[in-house]
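Got a structure for you, questions after.
A single protein chain has been removed from this complex, and every other one stays in its place.
The first chain written gets the first letter, and so on, giving A and B; residue counts start at 1 in each chain.
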Amino acid sequence: MTSLIIVSVLAVAVLYLGLFKYKTALLPVSVTGLLAAAAMAAMDWDLEKMYFSEMMLFDNYAVAFSILLILTTLLIFGLSRNYFEKISNNVAEYYALMLFALAGGVVMVSFHNLAMLFIGIEILSISLYVLAGIRRKDPASNEASLKYFLMGAFATGFLLFGTALIYGATGSFNLAAIASSGAFESALFRAGVLLMMVGLSFKVSVAPFHTWTPDVYEGSPGLIAMFMATVVKTAGFAAFLRLFLMAFAEASAFWAITVAILCILTLFAGNITAVFQDRFKRLLAWSSVSHAGYLLLAILAVGFSASSAVLVYTIAYSLASVAAFGIMILVSRARGNDHLDSFNGLARTNPFLAFTLTLAVCSLAGIPLTAGFFGKFYVFKVALAQGYTWLVVLAVINAMIGIYYYFKVIIAMYMKENANAVAIQLNPGFRLVLSIVVFLIFLFGIFPGLIANIL
Amino acid sequence: MTLWLIPALPYLGALILILAGSKLSKQMAGIIGCGSMGLSALWTGVTGIAFLSGGREPVRLQLWEWFDVAGWNPGVTLYFDSLSLVFTFVITFVGFLIHVYSTGYMARDEGFNRFFAYLNLFVGSMLMLVLADNLLLLYLGWEGVGLCSYLLIGFWYQDPANGAAARKAFIVTRIGDTAFAIGLFMLFQTLGTLNIGAILAEAGSALSGDGAASWPGGPAGATAIALLLVGGAVGKSAQIPLQTWLPDAMAGPTPVSALIHAATMVTAGVYLIARMHGIFELSPVSMQVVSLIGTITLLVAGCSALCQSDLKRVLAYSTISQIGYMFLALGLGAWSAAIFHFFTHAFFKALLFLGAGAIIESLHHEQNIFRMGGLRKELPVVFITFLIGSASLAALPLVTAGFFSKDQILWMAFAGEHGSLGLWIAASVGAFLTALYTFRMVFVTFWGETKTPVTHRPGKAMTIPLIILALFSLLAGFIEVPHNLGHITLFSSFLASVLPSPELITDSLLMEWMSQAAAALLTLGGIGLAYEYYVRNPQSLAGMKRNTGALQRFFHSGFGFDRLYDSLLIQPYTWLARVNRRDITDSLYTGLARFSIWLHRQSAQTQTGILRHYLLGAAIGALIILTISIFI
Partner (left out) sequence: MLTQSLFYFLSFLAIFSALAVIIAKNPVHSVLYLILTFFAITGHYILLNAQFLAIVNMIVYAGAIMVLFLFVLMLLNLNAETEPQKPAYIKIAGVVSGGLLLLVLVGALKTVDVSGAGGTTATDMGLVENLGMVLFNEFLLPFELASVLLLTAMVGAVLIGRREA
């Protein structure tokens, strides 16, 4: 709870910094604040505190995911030096909006009441609608913002309708009360669960509600797309799992089949459509759809091993995405676009970047010795434990397809030449963040026990 | 407990050399490489003394839990007992000497830093192998040394032949590794753990119960696991039928041959079998297989060594043959005898290889022994140390380490509970062959007239390790002396807590004397015969060579195993590959690819970019979901 307050107050403080034109103080203040928030979140470990008539529950699940969200935001802030300045004069507002979004994310991973879930999602989403459109002169950015907003509003409708039906069936918004209401057989309840599932599926881009993803990612500025792929996706999945774990777990028999179908659809839609994308950003957008599919596998396995699996997976995915999007930003800035051909010869001009991107892409594809391998491994494991062998087989086939398109960029970097490529200059922030990411991907790839047994 | 320092130091050295290798001077790289090894050896000494003086309790050190899956949580855990100590001592100590030697040997090589990085990586992995608490970690070390072996055999990769040799070593050992891996799978399936202590406890309780029948997987299961482990050991230790890679592995730099392909890595198979002895005791069949493999190998390799003209290949075949002795001892249940032979062999074989390296280096990379000769006076230090090593290899009675260790194996072959007269005869013939080919090599190389001039002499960095190893080759045997000659059992009683000692079916003193006398006579006979043919009367040899040309060629080719595998495996395989050029199995994957492309075309159509289509899709999706759940 303290961390939530710190993040919210920090956002307001950043707004004030902008008001008084302390532009140089923005980043240090934000970073310090986020570190403090992460530290305060860690203090809540093992306390299992309820807040405000059981509105929020800071259990270990909430703490772990809050810290993950905060630290990911920190990494993204590390890349943001001189980024917003190039886009707009109102830099402080962008930091503030990202912090607001983070506050929404923290609410989403710690809610214990459907009202809180809704408010968290809305805080997160509204910040992002604006952030997607911060390149105001760029039609693509405007389009992204508008599409995201309209689709998001549409999804919110489903979510609210579902919430209302569940309230109708159980008479409560409280997760524990819903879980113990015993109204699982009623059609009202079932329809409510499914509608909430649809609403959340929108937010985490699960097929067939994923269609906005590539357009929005492509139109948004790279750093915002990175934020969407990491913080938003993590928060969305953590909320999804928390809701289904704490409120609907008992009724899993009837929604499991739907999740399984969504999972297959998402896997195929994401991976297959990614195959022939020739723009790296769009490829990453489709890959983010496919990763939603793998994460759905874990939701099928209700139980706390599922939280562990989702945590490991989202950590691995966030790290790899930060690296991949970060290098995409650098390359598209230096070479004019994010076309796969722009990566040609990167291994010769910038071996460090090429290596980092290779590692990130291997982690996304799930190659052993990277964090991503254990992410997939644990997710498959919990799904197998629940007896979804056929689903895991399909998921593995999809992982094979994934390797094909992920490796296209590696091939471009290492095997294709670009005669007039020049080395890309890195600022210290990029160097630091990318080094941290490389280290962590290796660390968690070799010692998965460090994160696998947290929850 | 600071046990972890022992493998960590070489790994740290390797890490520094890999990361900063291109920026370091050769001197610096040498200091890092040797320094980390020296510290590791020193630390082994410290830990060993603490172990010996502190009640000899095994030490288990869990560094961290590797991962935790379905209740199985293999740790990165080190286990230190007397068996580990012997191996760790040999690896770090001999490894350190070879590192020092390498600073001289490789001084003018461009890949100096790379060489030390690989060498350190190898030592780290080898230490991981022998210190592992569970078989998974052991397997990691096992594969790690395999990789380093590949890298070092192909160290001079500019020559395609070296690359081919490296590939051959990698692929042939892979066959064994696969068997080993399957064995691990079966073990895990049977017991649900790969912890060595737990497996041995299970095997021990089965043994003390009603034998293999009470083993969870039944007698057949135990035999299958044991044989699969033997498969792994055979590959790594270059025993028949997977011995063909070792002679070719001599393509690597000579210190590599000394360290990896003689003293340490190739004995990993011996370590594996000794470590897992509990399972072998459950399966008499597998024990017989092991002793049979050892016996055949020692004879075949001994014959092959007789006809080689390349100095390093003679030594390579002798290594195969000596490991054959170790396998024979393992198969006889004479665990500590096998480890004792490993112990002495590591010293004298490292010595011989390093001596050979010094000779080759001095003669400007000439390896053919028939173009050497007369080196006795040219390279006195090398000559004396090489002679000591050869005497130890040939098991010259009473004064060499090799005699005591080999004598123990011979006696066990005769008098052990699994022994037989046949095995004893075979082993004795092997001893005769050993003496013959060893001194053939010595006489041809050091006696006679000079054929190639010595260009330069080895420096101190090379001679000092030779002298130290020579001392060990002479003295290391005296820690275990048969009871009719003095009865010292330091080594076997040291290992007794880990490895059971075999029962003797006869303890007749007379028989033991006779066995020793026969072995001694055979050895001296072999040396005498070599002297007769290669120093005193070379003409008579020429006549014999003419008459037995075919046999010679057969021996020279290592009993034609390479050609056998070529026609038995490689040619049918390439034929199949030629016939199946379009690859039937691959059509599954191309099918998947085609299907993906087709689906991609379909799904790309959904990317219209028009918002209302997206919304329509979403609405239909939501409706379908609702429909399904209402009608299910």
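Note that a residue touches a chain if its C-beta (ideal position, glycine included) is under 8 Å from a C-beta of that chain, and two chains touch if they have at least 3 such contacts.
None of the values given here were measured: they were computed from a predicted structure.
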| item | value |
| --- | --- |
| Candidate in contact with the missing chain, chosen from A:80, A:181 or A:344 | A:181 |
| Residue among A:129, A:255 or A:268 that touches the chain left out of view | A:129 |
| Among A:169, A:323, A:367 or A:395, the residue in touch with the chain that has been omitted | A:169 |
| In subunit A, positions touching the absent partner | 8, 12, 15, 51-53, 55-56, 88-90, 93, 96-97, 100-101, 103-104, 107, 113, 115-116, 119-120, 122-123, 126-127, 129-130, 133-134, 136-137, 167-171, 181, 183, 186-188, 191 |
| Missing-partner contacts on subunit B, residue numbers | 613, 616-617, 619-620, 623-624, 626-627, 630-631 |
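Heads up, the rule we're going with is that only the chains that are shown with their structure count from here on.
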| item | value |
| --- | --- |
| Cα-centroid distance, subunit A relative to subunit B, in whole angstrom | 49 |
| Residue ranges of subunit B touching subunit A (in the complex, touch as defined) | 64-70, 73, 592-593, 596-597, 599-600, 603-604, 606-607, 609, 611, 613-615, 617-618, 620-622, 625-626, 628-630, 632 |
| Subunit A to subunit B touching residues, read off their complex | 146-147, 150-151, 154-155, 158, 187, 190-191, 194-195, 197-198, 202, 207-209, 211-212, 214-215, 254-255, 257-258, 261-262, 268-269, 271-273, 275-276, 374, 377, 381, 385, 397, 400-401, 404, 447-449, 452-453 |
